[in-house]
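Missing here: one protein chain of the complex. Every other protein chain is in place.
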Amino acid sequence: MRYVDEYRREEDAQAFLGAIRRRVTRPWTLMEICGGQTHTLVKFGIDRMLPEGITMVHGPGCPVCVTPLEMIDRAVAIARRPGVTFTSFGDMLRVPGSDTDLLSVKASGGDVRIVYSPLDAVTLARSHPDREVVFFAVGFETTAPANAMAVWRAHQLGLENFSMLVSHVLVPPAMEAILGAPDNRVQAFLAAGHVCAVMGYREYEPLAERYRVPMVVTGFEPLDLLQGIHMAVEMLEEGRWGVENQYARAVDRMGNRPAQELVSRVFEITDRAWRGIGEIPVSGLALRDEFAAHDALTRFAVEGIEADEPAECHAGEVLRGLMKPYDCPAFGTRCTPERPLGAPMVSSEGACAAYFHYARTEA
Amino acid sequence: MCLGVPGKVVEVLESPVGMTMGRVSFSGIVKEVCLAYTPDVRPGEWVVVHVGFAISRIDEDEATRVFDYLEEMNELDEIHIPQPEAGLPGPPPPSRTGEGRPPRGPLAGPPPEPPLTAGGGS
Partner (left out) sequence: MSAVTGEDRRMSNPVSPVGAACPLPLDRYPAITLAHGGGGKLSRQLVEELFLGAYAGPELSKLHDGAVLQVEGGRLAFTTDSYVVTPPFFPGGDIGSLAVHGTVNDLAMCGAQPLGLSVGFILEEGFPMEDLWRIARSIRSAADASGVQVVTGDTKVVDRGKGDGVFVNTSAVGQIPDGVDVGAHRIRPGDRILVSGPVANHGIAILSLREGLEFETRLETDSAPLNGLVAELLARLGDGVRALRDPTRGGVASATNEMAAAAGVGMRLEESAIPVDDEVRGACEILGLDPLYVANEGKMLLWVDPAVAEDALAILRAHPLGTRAAEVGDVVSEHPGRVLQRSRIGGLRVVEMLSGEQLPRIC
């Protein structure tokens, strides 16, 4: 597969690893933001091939994992209503809410469907005017343009039976929250490549400057991650900070303008609660008033639903890089992919799931 | 986030108001993809596709940068890294204390100061 296989060559990977090893003179802690990057690191065994001095801390870049508990409960409440066709990406189906998850709602007869693209949900709404079609719009900035287009299209077509339950989150405020926390140990970031493909990386420059932290916009294939780590380590070793771009084949500094334009046309920035972290100001997206008719939150009157996290789940610490999944007392015992306590164990991008599936090499 | 898969644009379709669609091939699997955010893309070019939308055009020249970077790194190494045998990851290379030299090139930082010598300028 082109643009995939050539970034998975063993010889090149070993060359990068060697170069990183030679460059490291003291311990460094790096955070990769995106869940997809975490998965590559663990799936290809990269995190264990890195020299001892490099600690990779897994960031909160799993939109599924940071979706607040009450959002899941709201989704469940809507999905249970007769006449509703509830559509979602596959990952969200097994994330536990306060008492159940969407997959169980489906098993009990709810019309819950997995879609590949938000436009599929719009198509469903068009072809089933008798159904209320709701789409669970979860994601970071990468997915916002797609979701924006879906609402835009539905609006253009005058579809009265299409709405979205929005739980979008933004990366820079999360990075700021991590950097600003008193117990922060992260010294450099691998920024999320596809988020930056959409947004560019201008907004990271002031952050890197203020906190004097290297940030490398990084892709998702093994060589991308290794090069990103090498670039970050170089900067750390040389005492430099700023934003560099490893993923130049897909990202430029200004990002994707048409995408940014439609996103700001359809969405506005809002305060947002992050599961496991708490509320971060101006860190999320909500539909603008103009599109209120397509807001499932008000349409189904579920704003009032609130929820409390189960005490046993340490997702918050894991998401902030303060705890490794295997340090959690419930990991692999009371919390497994079949019976998860929290989202990072369920989501295919979650750190806990990644460790559970790939990293338990000791018997 | 997010699964962005590289695919080759097979066809650009004219379509309703502002929502250009196209057909993109992933190793022979062809899927309909929204090209609204990559309006200038042409058949034969490659895009990164996320949830049915092309979010970026792949710059083919930039794509080889990883390998140029590798070459630069390799050129500056005096000790060649032993390639691992198939079966297990290779042994760690011998450590080099005191010999590290930062690579030159656009990605390097400022060159290290030359050692001071009597009478020498810098």
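The letters A and B name the chains in turn, as written, and every chain counts its residues from 1.
Everything below uses one rule, namely that a contact is a pair of C-beta atoms (placed from the backbone, for glycine too) under 8 Å apart; a residue touches a chain by one contact, two chains touch by 3 or more.
Every value quoted in this text rests on a predicted model; they were computed, and no experiment measured them.
Across the entire complex, the residue among A:24, A:57, A:138 or A:229 in touch with the chain not shown is A:138.
Among A:4, A:157, A:254 or A:292, the one in contact with the hidden chain is A:4.
Taking the whole complex into account, chain B touches the unshown chain at residues 1-3, 5, 23, 25-32, 49, 51, 84, 86-90. Residue positions on chain A in contact with the hidden chain: 1, 4, 8-10, 13-14, 42-46, 48-49, 63-64, 89-91, 93-94, 114, 116, 138-139, 142-143, 222, 336-338, 348-349, 356-363, in rising order.
We take it that only the chains that are shown with their structure count from here on.
Measuring from the averaged C-alpha position of chain A to that of chain B gives a distance of 22 Å.
Chain contact summary for the complex, chain B toward chain A: residues 1-4, 6, 8, 17, 19, 26-27, 34, 36-39, 46, 48, 50-53, 55-56, 58-60, 62-63, 65-67, 69-70, 73-74, 77, 81, 83-84, 89-90, 92-93, 95-96, 100, 102-103, 107-109.
Interface residues of chain A, counted against chain B in their complex, comprise 1-4, 6-7, 10-12, 14-16, 18-19, 21-23, 25, 34-36, 45, 49, 51, 61-63, 89, 116-120, 139-140, 142-143, 145-146, 149, 153, 156, 192-195, 197-198, 220, 223-224, 227, 230-231, 234-235, 237-238, 240, 244, 246, 248-251, 256, 258-259, 262, 349.
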